[in-house]
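This is the structure I have questions about; it appears just below.
With one protein chain removed, the remaining protein chains of the complex are shown where they sit.
A and B label the chains in the order they appear, each numbered from 1.
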Amino acid sequence: MPEVKSIFREVLPKQGQLSMEDVPTMVLCKPKLLPLKSVTLEKLEKMQMEAQKAVKLQELAMKEQNQ
Amino acid sequence: MEVTMDPLFLAWSYFRRRKLQQCSDICTTILQDNSYDQAAWSLKTRALTEMVYIDEVEVDQEGIAEMMLDESSIAQVARPGTSLRLPGTSHGGGPTPAIRPLTQSGRPITGFVRPSTQSGRPGTMEQAIKTPRTASTARPVTSASGRFIRLGTASMLTNPEGPFINLSRLNMAKYSQKPNLSRTLFEYIFHHENDVNNALDLAAQATEHAQFKDWWWKVQLGKCYYRLGLYRESEKQFRSALNHQEVVDTYLYLAKVYQRLDQPITALSLFKQGLDHFPGEVTLLTGIARIHEEMNNIPSATEYYKDVLKQDNTHVEAIACIGSNHFYTDQPEIALRFYRRLLQMGVYNCQLYNNLGLCCFYAQQYDMTLSSFERALALVANDEEQADVWYNVGHVAVGIADLTLAYQCFKLALAFNNDHAEAYNNLAVLELRKGRIEQSKAFLQTAESLAPHMYEPHYNLSILSEKIGDLQSSYTAALKSEDSFPEHVDTQQLLKQLREHFSVL
């Protein structure tokens, strides 16, 4: 294919009215930085998890005893 | 011959090395021999307290009941800039929801979570009860029950030998006379047993014994009142304690009371007053920054966080908050700096690597982007975190136009967290590109019901409905979008266009 030299050059007017067409498109939700957890919160969650596990184990043990 | 250490000294040493279980075990043995050994008894209470101790300043979670049956509010609608309750009352020129995602309460997400900022504040009782409740987002009914659930689980464990101290048989009057025992006992009751009534009883008798001159007991009384929801009484105690002795902690507790009473301005001036006595105190500066942040005044929050860093350049909260702020104000390269600093400081978790990955990608440091996300995925602690990381990887995939990968990532986010509204919304956008209108619509509707505070699903649904000619649905959706993000230009334009449509013959 022969190379076609472009005869159109872009024009950026300094004066006058600027028009543009704005087509609405759907938007994505934005990327989410994950917040770091404070020490207190981490300790709380850890304690809670451990306690949950312990309670569950205890309940199981109680059941086995009852049987 | 084997030289044995004095058991009490050993226990003390364990205690100092934070081997609390061993410490408590030794004390138990000592107490079995001599149940009147006060030193061992006191050490054991301290060990047991330390096991479950968390900073009382940090713990705060408002329950549904307190929020809705709020007796301290005077006006239904607070004046702008004077309340923590209205999200967005003072936009201090921070980023809009178009750039910075919102939390459920309609506040921009921050770089740091604390126990009190975990769940959003619903606007109405109905919303509070209707909000889909899961283990991670549910708000407790009352703050008493909330704490009970969070902290009290430990105390509910039945000890095989019965409780260490039987509170009902304790002679409070006797112990309150012994200053060297009463304090550890109080902390044990307050933190370990979580029994505020008895703790209050002890504190009241002890402060009487000290002839109302001991600031420490007054602070403890204030803490008890605070937990019981008697904020005015608690304020009185803290104020009185401050008169005896200026202590940073007391300022923090008192500010917490004002925040709960929704008087952020008073809290701010209190912090400033505290700073006069303790110039450059980091916790006070952090307190100010947090209030600014909660009032949506991100620029001045950042200023205060910067002050914090001047005093303490390893302050994780300040670094994280400034970093996230830079990210959402279009300077990911600076955010990257801050997060790298955290990495150097030894913070090593999924959240940090995820943030590093995002910052690298948007700062065009592509070689480190995906490896950071890989690390993040390897470090996830639970399904919610995994979902969030996949969601962000999906964004990278969208950025490099790999829509298959993006589709998979968003779906994975949903597989790990069925309530991930953002993933639903983004999936809907991808579905529409494939021309699957029904699917897209269904996903948007789900996203809408899961997160009514986000404007994206509403706006997208509005555009979709407009495209398929359902102008009425489009209009109602656009109105909802306007409701959650009034400044959104595209929504306004769409509404205008629809209104024109409706008025034309």
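The criterion applied here is as follows: a residue touches a chain if its C-beta (ideal position, glycine included) is under 8 Å from a C-beta of that chain, and two chains touch if they have at least 3 such contacts.
Convention: contacts and distances are computed from a predicted model.
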Checklist entry - Name the absent chain by its UniProt protein name; which of "BBSome complex member BBS1", "Cdc45", "37S ribosomal protein S25, mitochondrial" or "DNA-directed RNA polymerase subunit beta" is it? => result "BBSome complex member BBS1"
Checklist entry - For the full complex, which residue in B:Leu275, B:Ala442 or B:Leu471 touches the chain that was left out? => result B:Ala442
Checklist entry - Where the complex has a chain not shown, which of B:Gln22, B:Gln273, B:Gln311 or B:Gln365 is the residue touching it? => result B:Gln365
Checklist entry - Looking at B:Leu342, B:Val398 or B:Leu412, which makes contact with the chain not pictured? => result B:Leu412
Checklist entry - Touching the left-out chain: which of B:Ile288, B:Leu450, B:Ala477 or B:Leu494? => result B:Leu450
Checklist outcome for this item: Against the hidden chain, subunit A presents residues 15-18, 52, 55-56, 59-60, 63
Next on the checklist: Using the document's contact rule, name the residues of subunit B that touch the chain not shown here.
Outcome noted: 129-130, 132-136, 138, 140-142, 144-145, 148-149, 152-153, 156, 329-331, 333-334, 337, 363-367, 369-371, 373-374, 377, 383, 390, 393, 400, 402, 405, 408-409, 411-412, 414-416, 418-419, 437-439, 441-443, 445-446, 449-450, 500, 503-505
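Heads up, the rule we're going with is that only the chains that are shown with their structure count from here on.
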Item to check | Distance from subunit B to subunit A - Cα centre to Cα centre, in angstrom | outcome: 18
Next on the checklist: Help me check something: in the complex, which residues belonging to subunit A touch subunit B?
Outcome noted: 22, 24-38, 40-41, 43-44, 47-48, 51-52, 54-55, 58
Item to check | Contact set on subunit B toward subunit A in their complex | outcome: 52, 54-55, 58-59, 98-101, 109-115, 118, 150-151, 153-154, 156-158, 316-317, 320, 324, 327-328, 342, 347, 349-352, 354-355, 358, 362, 385, 388-389, 391-392, 395, 398, 421-422, 425-426, 428-429, 432, 454, 456, 459-460, 463-464, 490, 493-494
